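Here it is, the structure in full.
Removed from the display is one protein chain of the complex; every other protein chain stays in position.
Moving on to chain A:
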Amino acid sequence: MRPTLSTTTLRRLQLPFTLRRNASTTASNPSIYDVVIVGGGPAGLSLASVLRSSAWTKPLKIALIEGMDLTPAREWKPTPDNFSNRVSSLTPGSVAFLQSTGAWDLVKQERVQSYKGMEVWDGVSGSAISFNTALGSTSDIAYMCENNNLTSGLLSHIESLGGIEIRDKTRVESITNGTDDGTLDLTSWPVVTLSSGEKMAARLLVGADGANSPVRTFAEIETRGWDYGRHGVVATLKLEGTGEGEKTAYQRFLPTGPIAMLPMPGPYATLVWSTTPQHAAALKALAPEDFVAAVNAGFRLSHVDVEYIVSNVTKGVVDEFAWREQNTAVDEKRVPAKAVSVQEKSVANFPLKMRHADSYIAERVALIGDAAHSVHPLAGQGLNQGIGDVRSLAKTVEYAVQHGQDIGAVLSLEPYFEEQYFKNHVLIGVVDKLHKLYGTTSAPVVAVRSLGLDAVNALDGLKKFIMDRAASR
């Protein structure tokens, strides 16, 4: 029996959301759905699109609920010199899956940037590791894709397939268990009441509703983890040069967190700088030209200089950087081209968290994406984990349909949990440890980790192994 949520819990969640259990009266009978997906982000849309593209799961009655207006994503008409600051790194495995469903064809390919090389180095010792696909593999390490681009492609795909009932600009008001009317016993079915007044009874309710998942709260699934005390600062930058030819991703581990420059088409790149909340606020407050100089400092100056500039210089970072740069030796092959400008309004920051739900499933409930897990962005795995969840859950639902199982029963959902939980657990753990390992200037730790990086750099076999993991091959 799930207890009623206390008001303090609700306040803490800060969601316009109420939970009522076994409501004794229902205004109207709910409509029956096989799958109700809460959340119209990349994970929820991918699930809807893959369930509609399989012959077995196509007959399922599916609804998708999204609080925001999806019209801008549907009518997305970007200009070639403007890129969103919300960009995800997709592994070849994720892209292959999206290709298999047909959704990838509807993503604007001219706005997707692949890269074949990766430069990673220790900001304290300078130890470096280069990855490139000359190590026996011809394919790309990853693909940088704006979330808008993916969302818009998925929406077009869903619309071309038809049959998914999308309710956008619609909030979930409450989730309760259904009732027994003497003929039909829906007491094990979640009934979702929407802000429109519509009620949906779900054979399977999928929480694709993000880190504060109301579906997870309804299912009383605990989530564990911690805040890193770090913020991710993102921005769209224009770099020196034309940006033609092979692209490389750059990541430098600074004691405050990694700074990464990820290639976008042409001379553009996207920045992900994980740092303290104070630094993040300071960076955000800088004038555009000073912000650009601070980013260049982040990749090129000593970690002590970076710390000094970001902590103390609020104006004139351009001059500060120019002066200090003269006294710093930089291997141009190992660092990204200098940023020359930052796209207007593209600087944003968000807190970094590690979270993992105790379970991804409950009776008639499955969680996917951020509702199940949040990971440090340093390995660019967040969305890939979500797509992994979608692939696994869709496969599990398909198997259940083939074998006449009730797709909402815990027994039918178990293979999904078993397949994804451990995989995600390992990845979350590795990324978490990497963050901690590099979050220090302690000399012995730096010596050992640098030795580690140098050794890894010398061993092509191990590097290939790491790259294959990074690319989910």
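General observations
Just so it is clear, a residue touches a chain if its C-beta (ideal position, glycine included) is under 8 Å from a C-beta of that chain, and two chains touch if they have at least 3 such contacts; residues count from 1.
As a convention for this text, contacts and distances are computed from a predicted model.
Comparing "Ras-related protein Rab-10", "Acyltransferase-like", "TP53 regulated inhibitor of apoptosis 1" or "Ubiquinone biosynthesis O-methyltransferase, mitochondrial" against the UniProt entry of the hidden chain yields the protein name "Ubiquinone biosynthesis O-methyltransferase, mitochondrial". Note that of A:161, A:186 or A:301, the residue touching the chain absent from this view is A:186.
What chain A contributes to its contact with the hidden chain is residues 32, 59, 180, 183-189, 203, 399, 402-406, 409-411, 414.
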